[in-house]
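Input: one structure, supplied below.
With one protein chain removed, the remaining protein chains of the complex are shown where they sit.
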Amino acid sequence: MSVIRLGYVHIRVTDLARARAHYADTLGMDVVAEEANRVYLKSWDEDDHHSVVLEEGGVGLVKFGYKVTGADSLADLENRVAAFGATSVRMSKGDNVGIGDGLRVTLPSEHTLELYADVEYLGTKVGKLNPDPWPRDGIRGIGVPRINHALITAEDPAQLERFFELALGFRPAERLVGGDEPDDLVGSWMFCGENPHDIAFVKGPNGKLHHFAHQIDDWSALLRAGDVMSMDDVPIDFGPTRHGITRGGTIYFFDPSGNRNEVFSGGYRTGPDFRPITWTMDQAARGVNYTHREIDQEFLSVVT
Amino acid sequence: MSVIRLGYVHIRVTDLARARAHYADTLGMDVVAEEANRVYLKSWDEDDHHSVVLEEGGVGLVKFGYKVTGADSLADLENRVAAFGATSVRMSKGDNVGIGDGLRVTLPSEHTLELYADVEYLGTKVGKLNPDPWPRDGIRGIGVPRINHALITAEDPAQLERFFELALGFRPAERLVGGDEPDDLVGSWMFCGENPHDIAFVKGPNGKLHHFAHQIDDWSALLRAGDVMSMDDVPIDFGPTRHGITRGGTIYFFDPSGNRNEVFSGGYRTGPDFRPITWTMDQAARGVNYTHREIDQEFLSVVT
Amino acid sequence: MSVIRLGYVHIRVTDLARARAHYADTLGMDVVAEEANRVYLKSWDEDDHHSVVLEEGGVGLVKFGYKVTGADSLADLENRVAAFGATSVRMSKGDNVGIGDGLRVTLPSEHTLELYADVEYLGTKVGKLNPDPWPRDGIRGIGVPRINHALITAEDPAQLERFFELALGFRPAERLVGGDEPDDLVGSWMFCGENPHDIAFVKGPNGKLHHFAHQIDDWSALLRAGDVMSMDDVPIDFGPTRHGITRGGTIYFFDPSGNRNEVFSGGYRTGPDFRPITWTMDQAARGVNYTHREIDQEFLSVVT
Partner (left out) sequence: MSVIRLGYVHIRVTDLARARAHYADTLGMDVVAEEANRVYLKSWDEDDHHSVVLEEGGVGLVKFGYKVTGADSLADLENRVAAFGATSVRMSKGDNVGIGDGLRVTLPSEHTLELYADVEYLGTKVGKLNPDPWPRDGIRGIGVPRINHALITAEDPAQLERFFELALGFRPAERLVGGDEPDDLVGSWMFCGENPHDIAFVKGPNGKLHHFAHQIDDWSALLRAGDVMSMDDVPIDFGPTRHGITRGGTIYFFDPSGNRNEVFSGGYRTGPDFRPITWTMDQAARGVNYTHREIDQEFLSVVT
C-alpha cells in the first residue's frame, strides 16, 4: 500500500482568531505559518509541516491530504483513480504551503482529497537525538500529539469503500451494514497501514465532514482533555466514552465554528491480513458509543 | 466526631432476582445473607456484615445506616438528636441482620437513618495477614470494593445541613447556594471523616433517594466499569465524567428497579479544619458534571 | 482523635539553592516564605502556610509538625504525653513562620514533633468558589498536590507505637512483626484519620528520617512523575511499583542532599474500627515492594 496516513485537514472557520485560539491554546497545536486568511498548525509529535489548515469564511471541509510513499506512488495512484472512473488533477509544489507536487482527487463522494509525497520537514518537539518522551516545555492545553483520521459522509458508502479499496489501497477494518446484503453499507472504517482507521465514512450528504480526530495517549489523557475543554468552554458532543467500533476511547467536541473534533485513544492493530468486523444496525449505537449504547440526534445530523 | 461512615443502604426493588443479579453479578458484591424477601450483600474490601440490603416490593430507600464509634457515641448522639428537636427510637440487636443495638433517627427530611456501633465482622476477601492488594479469584463484574456515600433529597436542605452538623457532627465540604443568602442552600456535600462526602443532599422531595455510590480505584476503573455496564445492558444516566463538586470521576446508572447507583473515584482529603467550597447556581452544571457542564432533566427529576 | 494530619516536615539540606530547585521546580511546590538560611514551601492543594521547610546545613530531619483540632486538644495532648513519660515544651506563635502556639514533643525515638492548631491560611491554588479540579496555570514539574506522611526510624518501634496510640490517639493500619510475639514489632504504619498512614516507623537508629511523601492522584500520575525525575536527573531509589503495605503506588527518590522523598498514590480507607493488617518478616519484601518482592540494601540502610 502506498498511502501512508492522513497528513492534513483543511477546514473553513467563521472566525479565524477564535479558531486559532481553539486549535493552538485548547488543543495545543503550534502555528507554523500564517497567511491573510489562513493559519497552518502542527502538533508536537508530528514531523511534517502542518496537519491542520484553518481558512476564514464559512465552515466545513475544504479538502484533506494523505501522504504517499513517493513519486512512483503518485503515478500509480493517478492511474488507479482514472481506472475507477474518478477524476484527478495534478497539483504543484506551492499550491499548498509546505506541500510538494501531488494529485488532487475528487472522490465519488465529492470531497477533495490531495495526495502528495513531499512535504517540508519541521520535526517533532522532542527531536531525533536521545529524545524525551514528551516536550516538557512544549505542551499547551490538551497537547494533542498528532492527527489520526477523518470521518466524512457520503451518499453511497459502498461506492466510496470500493474507491478507497481499489484506487487507494485501503482496507476496511469495521463495516456497519444495513441489512442482509453485504453491500448495503451504512459506514466503513478503513485503514492504509496498521491502525483501525485512517479514513471513515457514514451515509450522509456528499462532500461533508463529520469530524477529524487527534490521537492522544490513553484513557487517562481523555480525563485531562475533558478538563481542559471545560476550562475553555468547548462544547462537547459526547464522551469520554468507549467506541465499540475500533475499541478506542473518545471525546467528540466542536471548534468555535461548529466543525466537530475528536480526541481518540487506543484502538488495536490491523494489517493487510485483517478480516473486517461487521456491525449490524441493531447494534449501531453500541458500535458508536459502546459505554452508553445511544446516539444523540446531533451526532447523526450535524456535519459541516 | 463519632460517626465513622456510611455502613449500609437498604432499598426496595421491584424484582428481587433481577436486583440480586445486578448487585452480585454486575457490581460484583457477595450475597452474605438471604431472607424470603431480602438479600444482604457486601463488597470485597468491606469488613462488616453487609453494605446493601435489597427488599422486594416497590422501589426507593427504606433506610440507611451509619456506623458510630461505640455505645457512648450512641448515647451522645441520642441526646444531640433530641436537642435538635428530631425524633429517634432505640433499636435492638437483631432488628437488622448482623447489626447490633442502635438508634433509629427520623431525619428532618423524613428519611430513616440508623446509627449503630456493633456489626458482625466478616472481613475482606484479602484478609489481614500479608494481604494481596485485590482478590484474584474474588472479582466479578465491576468488582466494587466498598460503599462510599448516599445522596438524598430534602425540602429544606439548610435545615438538614444544620441537623447533620449539630446532631451528627458532620461538616460541609461543598455547598451549592441559590442566591445571595448563605442559608439559601440548594445542596450540601458533608463528611464525617476525611473524604469529600459521606452524605449529600439536594433540594427535592423529602424521603427520597437520589443515588448511592460505590468507590472504585481510579479513572481507569471507570472505563472498565462502563464496559461491564454495556455488556449487562445497564442503563447509564451519565458518565464517565468528572464532577466539579468533589473532583471525583463518576458514572451514574440504574439498577433494574430504577434506583440510581454511582461508581465514584478520586476526590480529595478533607478534615475538621476544612473550609467549605461554595458553588453558585450559574456554575451548578459544572459542579455536577465538570466535563460536560450540563445536567439532563432525568438527573434532576428521577429520585426513588 | 484530635490530631488531624501531617502538617510540615522541616529538613536540613546541604545546598539551599539546589534543594529549592528540587522542591519548587521538580516537585512543583511554591515558595511562600524565605529567610537567610530557610525556604518555606507549600503545594497547590494545601490550604495552610507551608508543608516543607528547607534549612541550609547538613542533611536530615530537624522536626515535623502535626496539626491538631484546637487549643483544647493541645492541652489534652500535653497531659497524655506527660502521662506516657515523654517530654514536651510549649512553643509560641512565631517560633515557626506562619505557625501558632503549640507543643514541642520529644518522641521516645528522639525525634522532635510539633503539635499546633493555628497556622496561617493561604488557601489552595483553585480556591473555594466554583473551583477547577486543578490549577491550569499553576502546575510545575510533577505538581504534587499535598504532603501525606513521613516514615522515621526508631530503636524501639513497639514503644513508639504505644506512644502514638496512647499519647497521640493514632491507630496502626499495618504492622510488620518479627517473630511470634505480637510485640516484636519491626514497623508500624499508623493513621489519625481515615488514610492508611499519617506516620510510619521501622526499626533503625533513633532520630532519623527514612522518607516523607507527597500524595499524587493515581498510578498514571506516577508515570509522569517518573518522567519528570528523569528530565531533572533526580536519583530514584525504587518505583514505580506497588506497595503491599497500604496497596499504594510509589516512587522513592532523593533530593539533592540525599533526603528520601516519595510520591504516593492510592491506598484504602481506614477509620477507628479498622482492624490492623499483619505482615510477617518472610513477606516483608512483598509488603514494601509488592510488585518486585525485593528490598535493596540502600532502601534499608539510607536514612538521614
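In this document, chain identifiers A, B and C correspond to the written order of the chains, with residue numbering beginning at 1 in each.
Note that in this section a contact is a pair of C-beta atoms (placed from the backbone, for glycine too) under 8 Å apart; a residue touches a chain by one contact, two chains touch by 3 or more.
Note that the structure is predicted; figures quoted are calculated from it, not measured.
Among the displayed chains, contact with the absent chain in the complete complex occurs for A, B, C.
Only one residue from A:H22, A:R146 or A:H214 touches the chain missing from this view: A:R146.
When the whole complex is considered, the residue among A:D30, A:E120 or A:D218 that touches the unshown chain is A:D218.
Across A:G60, A:G193, A:P235 or A:G258, the single residue that touches the chain missing here is A:G193.
Residue in contact with the omitted chain (choice from B:A17, B:A75 or B:M231): B:M231.
Remark: the residues of subunit C touching the chain excluded from display are 219-220, 223, 226-227, 229-230, 233, 236, 240-242, 249, 286, 290-293.
Touch with the hidden chain on the side of subunit A covers residues 4-5, 45, 47, 67, 69, 121, 128-133, 145-146, 193-195, 215, 217-220, 242, 244, 247, 266, 268-269, 271-280, 283, 286-287, 290. For subunit B, the residues touching the absent chain in the complete assembly are 132-134, 136, 218, 220, 227-228, 230-231.
As a convention for this text, only the chains that are shown with their structure count from here on.
The touch graph of these protein chains is complete, with an edge between every pair of chains. Rounded to whole angstrom, the centroid-to-centroid distance between subunit A and subunit C, based on C-alpha atoms, equals 48 Å. Multi-chain contact residues of subunit C (touching two or more other chains) are listed as 132-133, 218, 220.
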